[in-house]
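Missing here is one protein chain; the remaining ones are kept as they sit in the complex.
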Amino acid sequence: MQVRTQLSSLNQSGLSRHDSDYDHLSDRLSSRGLSVEDVVSQLADFQVAIPSWALGAGGTRFGRFSFYGEPGNLEQKIADVGILHALTQTAGAVSLHIPWDTPTDYAAVRDLAREYQLVFDAINSNTFQDQPGAEHTYKHGSLSATDEGARQQAIDHNLEVIAIGEKLGSKSLTVWLADGTTFPGQRNFQKSLTQTEDSLKQIYAGLPSDWKLYIEYKPYEPNFYSTVIQDWGTSLMLANACGDRAYTLVDLGHHLPNSNIEQIVSTLMLKGKLGGFHFNDSKYGDDDLTVGSIKPYALFLIFSELVYGMRNNPQNPDLAWMIDASHNIKDPLEDLIQSLEAIQEAYAKALLVDQTKLSAAQEAHDVVLCQEILQDAYRTDVRPLVQRARLNRGGALHPLRAYRALGVRDELIRQRGKHTVATGL
Amino acid sequence: MQVRTQLSSLNQSGLSRHDSDYDHLSDRLSSRGLSVEDVVSQLADFQVAIPSWALGAGGTRFGRFSFYGEPGNLEQKIADVGILHALTQTAGAVSLHIPWDTPTDYAAVRDLAREYQLVFDAINSNTFQDQPGAEHTYKHGSLSATDEGARQQAIDHNLEVIAIGEKLGSKSLTVWLADGTTFPGQRNFQKSLTQTEDSLKQIYAGLPSDWKLYIEYKPYEPNFYSTVIQDWGTSLMLANACGDRAYTLVDLGHHLPNSNIEQIVSTLMLKGKLGGFHFNDSKYGDDDLTVGSIKPYALFLIFSELVYGMRNNPQNPDLAWMIDASHNIKDPLEDLIQSLEAIQEAYAKALLVDQTKLSAAQEAHDVVLCQEILQDAYRTDVRPLVQRARLNRGGALHPLRAYRALGVRDELIRQRGKHTVATGL
Amino acid sequence: MQVRTQLSSLNQSGLSRHDSDYDHLSDRLSSRGLSVEDVVSQLADFQVAIPSWALGAGGTRFGRFSFYGEPGNLEQKIADVGILHALTQTAGAVSLHIPWDTPTDYAAVRDLAREYQLVFDAINSNTFQDQPGAEHTYKHGSLSATDEGARQQAIDHNLEVIAIGEKLGSKSLTVWLADGTTFPGQRNFQKSLTQTEDSLKQIYAGLPSDWKLYIEYKPYEPNFYSTVIQDWGTSLMLANACGDRAYTLVDLGHHLPNSNIEQIVSTLMLKGKLGGFHFNDSKYGDDDLTVGSIKPYALFLIFSELVYGMRNNPQNPDLAWMIDASHNIKDPLEDLIQSLEAIQEAYAKALLVDQTKLSAAQEAHDVVLCQEILQDAYRTDVRPLVQRARLNRGGALHPLRAYRALGVRDELIRQRGKHTVATGL
Partner (left out) sequence: MQVRTQLSSLNQSGLSRHDSDYDHLSDRLSSRGLSVEDVVSQLADFQVAIPSWALGAGGTRFGRFSFYGEPGNLEQKIADVGILHALTQTAGAVSLHIPWDTPTDYAAVRDLAREYQLVFDAINSNTFQDQPGAEHTYKHGSLSATDEGARQQAIDHNLEVIAIGEKLGSKSLTVWLADGTTFPGQRNFQKSLTQTEDSLKQIYAGLPSDWKLYIEYKPYEPNFYSTVIQDWGTSLMLANACGDRAYTLVDLGHHLPNSNIEQIVSTLMLKGKLGGFHFNDSKYGDDDLTVGSIKPYALFLIFSELVYGMRNNPQNPDLAWMIDASHNIKDPLEDLIQSLEAIQEAYAKALLVDQTKLSAAQEAHDVVLCQEILQDAYRTDVRPLVQRARLNRGGALHPLRAYRALGVRDELIRQRGKHTVATGL
């Protein structure tokens, strides 16, 4: 679909309202000494990868209600991300999941992505499901397995994923290891951890010299008693064991109730070991809901630490940003538009925090003022800034309205039919 | 399989050890004035229903590792329960789930159950999945729906489930309503609740006069923001609105972290409104693990309240007991044997609690002694009592060992093959 | 302190900025068909009671860091609330806690309150601590006690609290019953509940005919195994047993992790049984933090249900609003200013929700649009509206800045000294 070319006329009707809002806000912020243009420019530069497995309807163990017009192959998935990026100008990358989205014609896939102005971000391996025809089962573990066959198969799979990523221009591998146990006593914790460390080292050894390894953690699910890489402490320990280019990856939904995630982020950046970030939101567990739909203030606090770290922690690399949500009840593309909007909003608000004043208030133990400073930024309606950043790049003033006005989903259904099912969760 | 007939010889080898253990324990307990025979007789009478949907391998949204020899139809499921009951003498009932297990030949199904000495306990409806060919979708709710078509379809389904149950001798309907929302604002809480109350009343109106209605509750999953019947308070309110034969059903896994479930049980029995009970165990959410595998002491405390209520609350009806667990990693039949054993163990320990002494200690505010009394019962090794109850009914001394010694699973694989998949979750 | 008279000059400097912000926002909202004046007027009418026990420094079991200039008696506490009200015009009521703040000269106390334009809202009883000279201890329970002496003492105390409230013009009694157990088996759940119901009925019988009874619930603390009134279901059951003028009171911090509080609010209003509301915020338990400091979006969602109920549930009475927070680390008055601001902000945003559009989107199952509608309201910077409401009543444009500019705390320290300690927690 040629979304981009139709946007300028679509945007037209809202522009005067936007200009008025932007000017009013800009005036207010500038009077505080803030460079609004810098903020807009940072927002415009911020790009988030879209995972290839999240473009169809998601579900739970109790079932799945399908959605029409789902992408039936990798090319269609890339096209979906292209639409998202045209509208939002924030989705300039795609993150592949192997084997769900193994390309067949690499050159064509690369060309297609380029056409949509997309790059390939971190590539993801899958050793939590058995693939048809696989020699070994992962039922009893993969990278942590005591069965050498299964373990070697899992290591080899990761190496193969790296090889695929190299052909596409990816520069990092994300390992989410679902291995764990469902019952006490089921496996030996120490052996599982030792095996995992050895496996990760072997994968790390196969990493091209300009690649990074991201090690994700999660307390539970699909295993309900223990998970080998259960928390950031375990992930960091493993990353340290692998080497300089191994990092911890934080997924917002992968924490026990009431966790202080922003503190984890801060600690990891201080240690130069925060590699990537998976955005979503949740109320109960790893609910994989739209970013910002449940706890937007927590997201803002996390972004405040990220912004602080990006400014003050040169020891920490640039981060890999990705949305990792499920779309059980919404049109996946609309859901992703809402997520991207929420990310930009939280980032914008974090950029408004007056770090100099905050630092002074902290030193003076003025707890009340510290809160005022954060809340002043958070309470600001930053939508005009986010819109301006999008407009400057040629995106939509109102991406969701544009998506609907353009009849994107109807068009996709016309092209793909009602009953395609996207690979993924 | 003719399990039962082979048990007496299998039991032989362990009998002298058992007799010695039983005699020693019996001697100790009798010296406290306890009637050990009464305890054994109550254990023998305790029967738990096995759900038809839990005889195959379960899984999560991340996948499922299949198990060999799964039952491929209702008859095979009944046969599986028959094996369980022959071994444990505690699984004398089966609980059907419609439409997963709709019978075709009722007479044959009834005969088959009778042959295995099984009765049909509460029957369960399913309005959380769309069935092929259904006119209306449940994507936007079923009994709570504002779409009258979907709502009527869900009500009709429940009435049809009652009709099926009547033909099999069931005397109760369990409604687990998965309806809810995944995002704030998605639906109007008050309308959803009002619609649900109206739907349940219509179902209740269609209930035969000797039937009961059990209303289950659950805080989340498959919906991740709200669930219409989120807690026991909501369930009780709805049961009261329906009438005398409507009750709350408690599923152990359906509670927020740290809930005091035994207190809920106690309150409901005091009010005469506890109807049924779903056993399982969990560490993080509705993990549906083997009963007693994670928090056996909590199970004992719950059983202590159940025993108290069964003795002191004539206003409360006999309860419907059912296991409601998933078997993601274990042989389902072995898993169920372990669950049944854990239930019997917790019940036995609760029966050992000296309620007279406990009551006196409570009146005297002797908190330390109250704990001693509970822990004295809990710390007792009651396996000889559970074994004796089983032996008295002709079951296995060691059900799991017998199951393995008899090669049950191998035989089932021979009969059914490796790749059958049981209907259910 | 004569705060009020100094405000008009203090407000002067910020007025032109405020007018510009207000006009811009008003223009934007009016273009949607919203009556901004109505919103401002509703905000101006919204009044929250300040509890007498929260004007000094709070603490934990690990200690307390005191604050200077704390009020040393009831008169000083009323003066503190008067300052708050002068600044914010939102704190027009005080909620007393007996015996911590039993008046000696009622006429003088009433006059003092009138002078500050304060009324006496719900009055609170205390049966969770032993008072010097008390005949019976509450160590083993108060309203739930099996000791008739302690129970009668607790009932009598509540009746006495009502009598005190009558002399001050209060129209409601709030009962927070801390009774519960710290260990399994410590007391009989059913007896505790039965005794509590009986006690509450006796208190209810002593309630003047124009009074209401609010029954608070809480899952744990100060008891760590069970609490007699553990959740809204128990509270509602007790309120129903007492009669028409007995209601449930919701305290935001009194819930298990991940609870959906807005749904509870909605259910209670539908049933006409939500009586009162205690504001605070929390991350881990009953942390009693500044309102809106941790989960402002949850507060907004709760307010959305409150606004919906106030418009659509005539069966539910006007609510009693109170802040119930602890001030462990901030100047209590500054903390309360921040809480009042956060309440007004959440209320303003809830008033902006386009209920007609939301209802239509809900009926159309447009989940994405439902979220957009809520978030559009939430993302709006409503501070100009809150400011305007305050200004219209003669309050401060920026209450916190005014508080500091006026040197209120310094003045209080001059008057009261450094080492007064307020009664309360």
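Note that the chains are named A, B and C in the order they appear, and that numbering of residues resets to 1 at the start of each chain.
Going forward, a contact is a pair of C-beta atoms (placed from the backbone, for glycine too) under 8 Å apart; a residue touches a chain by one contact, two chains touch by 3 or more.
Values in this document were obtained by computation on a predicted structure and should not be read as measured data.
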item	value
Touching the absent chain when the full complex is considered, from A:S16, A:T104 or A:Q190	A:Q190
Absent-chain contact - pick from B:N313, B:Q338, B:Q362 or B:Q387	B:Q338
Among B:S26, B:T174, B:S293 or B:N316, the residue in touch with the chain that has been omitted	B:S293
From C:I329, C:A360 or C:I413, residue that would touch the chain that is not displayed	C:I329
Chain C, residues in touch with the chain not shown (by the definition above)	58-63, 65, 128-130, 137-139, 178, 182-184, 186, 219-222, 224-225, 257, 282-285, 287, 289-290, 293-294, 326, 328-330, 425
Where the missing chain touches chain A, by residue	139-140, 146, 181-190, 193-194, 219-220, 225-226, 230-234, 236-237, 256-260, 262-263, 266-267, 269-271, 301, 304-305, 308, 312-313, 358-359, 362-363, 365, 367, 370-371, 373-374
For chain B, residues in touch with the removed chain	17, 20-21, 24, 28, 257-258, 260, 283-284, 290, 292-298, 329-331, 334-335, 338, 345, 367-368, 371-372, 375, 378-381, 383, 400
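Definition applied: only the chains that are shown with their structure count from here on.
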item	value
Whole-Å gap separating chain A and chain C, where each centre is the average of the chain's CA atoms	39
Inter-centroid spacing, chain C versus chain B (mean Cα positions, whole Å)	42
Touching two or more other chains - residue numbers and ranges from chain C	257-258, 260, 367, 371
